[in-house]
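With one protein chain withheld, the remaining protein chains of the complex are depicted in position.
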Amino acid sequence: MRKFGKILFGAAALSALPALAWGQDAPTLESLAANDAFVFNTLLFLIGGFLVMWMAAGFAMLEAGFVRTKNVSMQCLKNITLYSVAGLMFWVVGYQLMYGGGTFFGKFAMMSYAAEDVGTGYSSYSDWFFQMVFCATTASIVSGTVAERIKFWPFVIFTVLLTGFIYPIVGSWEWGGGYLDSKWGFSDFAGSTLVHSTGGWAALIGAIVIGARKGKYVDGNVHPIPGSSMPLATLGVFILWLGWFGFNGASQLAMGTISDADSIAKIFVNTNMAAAAGVIAAVIYCQLRYGKIDLTLALNGALAGLVAITAEPLTPSVPFALLIGAIGSILACLTVPLLDKLKIDDVVGAIPVHLVAGIFGTLIVPLTNSEATFIGQLVGVVMVGVFVSLVSAIIWFALKATIGVRVSEEDEYTGLDQAEIGVPSYPEFVNG
Amino acid sequence: MRKFGKILFGAAALSALPALAWGQDAPTLESLAANDAFVFNTLLFLIGGFLVMWMAAGFAMLEAGFVRTKNVSMQCLKNITLYSVAGLMFWVVGYQLMYGGGTFFGKFAMMSYAAEDVGTGYSSYSDWFFQMVFCATTASIVSGTVAERIKFWPFVIFTVLLTGFIYPIVGSWEWGGGYLDSKWGFSDFAGSTLVHSTGGWAALIGAIVIGARKGKYVDGNVHPIPGSSMPLATLGVFILWLGWFGFNGASQLAMGTISDADSIAKIFVNTNMAAAAGVIAAVIYCQLRYGKIDLTLALNGALAGLVAITAEPLTPSVPFALLIGAIGSILACLTVPLLDKLKIDDVVGAIPVHLVAGIFGTLIVPLTNSEATFIGQLVGVVMVGVFVSLVSAIIWFALKATIGVRVSEEDEYTGLDQAEIGVPSYPEFVNG
Partner (left out) sequence: MRKFGKILFGAAALSALPALAWGQDAPTLESLAANDAFVFNTLLFLIGGFLVMWMAAGFAMLEAGFVRTKNVSMQCLKNITLYSVAGLMFWVVGYQLMYGGGTFFGKFAMMSYAAEDVGTGYSSYSDWFFQMVFCATTASIVSGTVAERIKFWPFVIFTVLLTGFIYPIVGSWEWGGGYLDSKWGFSDFAGSTLVHSTGGWAALIGAIVIGARKGKYVDGNVHPIPGSSMPLATLGVFILWLGWFGFNGASQLAMGTISDADSIAKIFVNTNMAAAAGVIAAVIYCQLRYGKIDLTLALNGALAGLVAITAEPLTPSVPFALLIGAIGSILACLTVPLLDKLKIDDVVGAIPVHLVAGIFGTLIVPLTNSEATFIGQLVGVVMVGVFVSLVSAIIWFALKATIGVRVSEEDEYTGLDQAEIGVPSYPEFVNG
């Protein structure tokens, strides 16, 4: 509450600080150090958290730019809904599944200010917030791939299950201290596999089950369907790039010491350089391969670089980070025509970016981090891939068999905005 | 100034720290604690401040997306101008009126680095910056409602009076330690009433005095006027959602202790959950009520949830925060057709979102915060409503009677961009 007057400080205020922080009437060196570290760590989660929350806007703009005008309102609605659903589901069930350590409501009790927080060195609320936005990111990845033909409610149901169960279960294996972590020493710093590949597998299976957009693959030919607004897509990528500093940087999980602060700074640099290398690699690749520079590949090159560095943004040197970003980007560029050959219609290129670059980034962690092993990384990639693909397939097929996942051919032609939203995205612009 | 070389640290640097911080030649445990708390608190105001400043861009995009193309340049101009005017007026007169405690220039003297700052525990400049962006938010609320027919200069004059006088006077009653705070124990953590309802009342009276846009209400029928760009409106809502973490979180006003940091984290979670519940409630409501999901209601549902939780984002449990957001959103959804019945033309839905959800959020504070009373909350809501409505009415009528507030019918038809700006918003797009 904002009041006129002073926030007291000095001796009076110090003695008023919570006993939890100080442990006695007067501050000691130890209690001050504990207090400051707690504030730093919590602040890291909050700043990192709001930056990753902002990535939800980045996905929304990227996807709004890559779909056609007749589906833009729907894509906006899906993105704000999925972020909301992720928050609700991760609170109701996801967080406990992921971090409960077997006790379903184990972490639930921590959702209030408690003495034990002082022992952990950060606020439980800030931790929950930071983990939740990662869960939402996973769902954002799916919405782009299956855009322009999936019905709204089946998409929401899939999001409920992905954010409440699939992602948290996968996460529990590693970040929750489960099998992959304890048995295989699997290493995934900020989620190339746990977040990005999980989203990527779910998107891939969705794209296969739902099928391509009408008119994309006709008589063995690929007909590119240009997106409605390149500046919005570009804005989306800049937002994602900005948010990724929080995604990777705050995954250091602590900021109270010189060592942690320095690690976060190094992660910022490596994250930025992988994305930069991704752009440059894609631009050069396009020039050499096509003679023109496809903006959408340059944009996705940045994202592929970011995804690739996410599995290990701390241990690589800067030149190595550049290499990781560049290779991730090239792999994504090579995957785009491959998907077209397989007639898998990925509207925004999420599979090349999040799945392929995510697998690559995860597999090469042992090159710079001696605590990881190639076999451990491979096991993690495969286990996540098999589990997410299987469960996603079951859900997608179940949805298809019951309420249906795809709009009618007529609705697809007129666009989802008219069919399910009733609010055209740009009523004064389109020529019709 | 950036120089090559080192920022000295260690003993030499410590002894060079301002005597104000250390109080003596060598640091003591108390002076170090005071120093760190001062930096944390100031940092909270600066981060919170830049996040709320960013909300000005959110309102600009929301409104640019909700008006027609012929008025988009004007809406952009109004938004950047009102943010600028708010800064100027809150510096010239507003801050002193609000926090001067009767001495008009009382706080003015604090606008320089002074010994007493150490006693307050934060930089006066950071406090001013944080309070100023709240003042600007109040003005942003008005511009959306009265869009597409108000002339530029009358709008600027109203903004001058709102940000220099109306908002600061209302604020002084509570956050300035005045009547509502001392007499009634009125409680409004981050401004559901002081900011959002104040803007909402000013907007409501403006909409009544100025009248509806031509063509909106004809022969007893309501003709919806679709906005020009749904992705820009969506971007605006994501920006506002992001900024709200600063709006509510930094209203804790201190971050130097474990207790304050934990409170801020809880506020982040509750703020996010109220918005998420607002979206989900609006989506379900639309589906059940209309059979289609109106994107504009989903977007305004997020904002209504945010406004509703703003009066008390700290004391509610997470389930309660979800409930507050959901009810705020439904109330906003119900208000939209009601305004149309009354032929009050609110272009962006600011009255349902900021006024109605703001009143609701304020009135229910006592359910979770035992320091507030229902009668105290009611008195605050009514006093602010009566004062802002009366003064706004006087100003709007005075403007109408003198320079006029509304553009000519011809200018309204051709659009404000052509009439007053001369710069079309999308010269290559519109079909004409």
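In this document, chain identifiers A and B correspond to the written order of the chains, with residue numbering beginning at 1 in each.
FYI, a residue touches a chain if its C-beta (ideal position, glycine included) is under 8 Å from a C-beta of that chain, and two chains touch if they have at least 3 such contacts.
Note that the coordinates shown come from a computational prediction; the quantities given were computed from them, not determined experimentally.
Asks: Of A:299, A:332, A:347 or A:383, which residue touches the hidden chain?
Replies: A:299
Asks: From the list A:81, A:137, A:163 or A:228, which touches the chain that is not on show?
Replies: Reading the full complex, the residue touching the unseen chain is A:228.
Asks: Quick one: say which of A:60, A:132 or A:273 touches the chain that got left out.
Replies: Of these options, the touching residue for the absent chain is A:273.
Asks: In the whole complex, what residues of chain A lie against the chain that is missing from view?
Replies: Chain A touches the missing chain through residues 29-30, 32-34, 36-38, 40-41, 43, 47, 51, 68-69, 99, 101, 118-122, 175-177, 181, 187-189, 226-231, 234-235, 237-239, 241-242, 245, 249, 251, 253-266, 268-269, 272-273, 275-280, 283, 287, 290, 292-296, 298-299, 302, 317-318, 322, 426, 429-431.
Asks: Name every residue on chain B in touch with the hidden partner chain.
Replies: That gives, for chain B, the contact residues 1-11, 13-14, 17-18, 20-21, 27-29, 32, 34-36, 38-39, 42-43, 45-47, 49-50, 53-54, 56-57, 60-61, 64-65, 72-73, 76-77, 79-81, 83-85, 87-88, 91, 111-113, 117-118, 123-126, 128-129, 132, 152-153, 229, 232, 235, 420-429, 431.
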